[in-house]
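Working notes for the structure below.
Taken from a larger complex, these chains appear in their original positions, while the remainder are omitted.
In this document, chain identifiers A, B and C correspond to the written order of the chains, with residue numbering beginning at 1 in each.
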């Protein structure tokens, strides 16, 4: 069945699988200390222009968010996030499970602003009761956001500047990082993003891998005993090569960026199809997730032929749904969609 | 110095201290299993008209909220609370420290409505992504609220009814319970409140005790191994008599209610003083906390002679401050305040 | 370099990788709800002769132990384990991180006895202070143990019987389950093991997969909201197919058992080589891990040519080291080892 349900409906990009095959019979040490993972890390350092960065490989986004946040926060601190942030809403309380509050700030289209963060911090310290409150200990944002939107370079610079002034580490969830970097409206490079953040991750699961997220601490700022904390969270794979080999493939010959670019091309074409057919968008997403407002009747009818994702009710008669593209989306898929519309 | 800073500026009501003295040399078993605590529990059961209720004594409000909530919630659940609720904002993340999310719902003047809660639950289960979200596992509200406001009997009945329909235990934080029950606008009795809730506590610290909150599970619904969980939280006093004796005094000859009534009388007189002097109120509180809007200049001037509590900035030139009464507030205090205004 | 360092030095068994390739381009739903995972679960149910069992796929052993234990225990409970158990010593505190004590019982050669467990429980409840202690809430054992040893059917029946009498769920860590089942001394079948336990897992990572452990709740006894708790632990893969496809391959044509049998054959041959060369064993292991006592000088000399694992110091002059076999160990490897000795 035709599917735009999400960006993980297929397995891995063939070149990723191929590299798993090629390295399968190498005898390698465990727990991520193998040369395949080391080469992958080196390629990522190079792509980020951060020769001294520490790179770690984890299996999925929630695990990564949980580990990074809990290893950076002190007992008395929480993480600031947009109220629509993945860690705020869609991780089953994974952050709170580690003892820390997600401090929600209302955002717009999934985004926080530097001014929002600054105002929150100022108000917090001005409150005479703040000693009885959760201290803001870091800032979480996602690029692209859960709504497919992006921060411009100027916006991210402003946020980074507030964070540094206030002493708050800035963490960028890059579960779909490639789709942000390759968006036509994006003006940020990976090295710029690395330099403006304190930790981020390069999502593999949603960009062509079977699983895997590459965590980057760009500034010699890895939390103490990070490997121990990975183990404590059950996040340290015995065969770390599974992650290392996939990322080595993704960062060879720009595969990660080519995959992302392809998905963006497909998304922009899909956007034009919906526009031509006079559908309304819930918001203007420049990345691989497109949020379309469908009359409920049309939605039910489409559902018989194509998979997409319920997002939220728009009103009594209309629903917001999400169509996503990925490495495996083809022109034929778009044509089929067009015909269904 | 004259003080209306809060309702815990003094020690205990003299009759409470007197009872500590009277029972001081009785040889008693530890950890709350003593006959003094048993008599106090019996008096509380009687006041609540809940002959089968379980009653436990804890030392303070945050400890009580943390223990009740963490013992009632399952791993995957969070507690619904007004975004201004004490557990949401002013307990330094004590709930999240136990691994659970506080799910904030916007309220009005510190209050939730049955409709708010119902809509939240309906929306939650209608969301196709709810399996990846924190499940609502109970409802927390405070009576009086953090803004001194009260739920009417009809409002509480509606909330209780939604909770029971949805299978969510209803927990009422009664840190200032007496002030709510004795308010001139209140139409709820203690037995009614007990019958409408699944667990609540009768605050002692802010109503005449040195410390102590009496937790009541009215319906044979105490969480399993509650005493063990008290111990695990460091909340089980070796000399449980300290709490039992105080509550025995408070629930003898209606002392708890007389203390509360006195503070309410004082608060209503104070309210009239502010009104006569043409001050504006931030909201209309019918309990022992009064929220007054002071011009900043006036606030600074008053501060030299009288203690009160900063609440929040109202605008550039005015500030909301709180004046609280308690068992120790006297007519002389009010007269002195009047003269300062 | 020749390596017997552990049973995860290579990638996946070729048939496992092949099945990942074959299923790679199927469009599948996420989070383990796909038909590939469903087929794998069905094959596992069949192998366990548990038609009603619930089966879940996780990525690694520590994650699996953490999730199972924390979802089964109540707040006031801990897990009984041998003091040498993996959860006691070698998981960086993953169990305690979830708030639960590992209650260590001294064992022998990695094993607990029914009598040990029974005596512990009897002593616990006879202790008048037990209300201030951590309640035993379940029993953890590993098959094979961390020392490669096995429980006989009679031993496991006795333990299971104590656990059922005392109301304690019995959890069997099967990270190396296949090597236990295929050992020449083993007298337990997989259906028997399933029937005697309350939850266990079939280790994939160490038995031919790239990653993956299959959790089995044989008796309609899955903890409530288990999928939510997987998500909360960061243990729910978006592309659940990665695990499902591997286990489908492992449980097709008895691959799991054939891999295990091969490794056991290799281990028994290796054992004979050491015996012929007059080396002493630390203990008599009937599975794929062999614990050999090496003179320190010999150990250093061997290390230049072959990888093995330091276990512990035996005395001043000798060291216990571990040699492990796996799906990838070959006769040529054994021959090379023999020549080095």
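Annotations
Convention: contacts are C-beta pairs under 8 Å (C-beta built on N, C-alpha and C of every residue); 3 or more make two chains touch, one makes a residue touch a chain.
Please read these numbers as outputs of a predicted model, since none were measured by experiment.
Shown are 3 identical chains; the number of copies across the whole complex in this structure file is 4.
One rule holds for everything that comes next: only the chains that are shown with their structure count from here on.
Highest C-beta contact pair count among chain pairs: A-C. Summarising the inter-chain layout, the chain whose CA centre lies farthest from the centre of chain C is B.
Averaging Cα coordinates per chain places chain A and chain C 33 Å apart.
Here the spacing of chain A and chain B, counted between their Cα centres, is 42 Å. Shown for chain B are the residues that touch two or more other chains, namely 75-76, 99, 131-132.
Residues of chain A touching chain B in their complex: 75-76, 78, 89-93, 96-102, 104, 126-129, 131-134, 309-310, 312-313. Against chain B, in their complex, chain C makes its touches with residues 70-71, 74-76, 99, 131-132, 135, 224-225, 227-229, 231-232. Residue ranges on chain A touching chain C, taken from their complex, read 1, 3, 5-6, 8-12, 14, 17, 20-21, 23-30, 59-67, 91-94, 97, 205-206, 210-211, 228-229, 231-239, 241-242, 307, 328.
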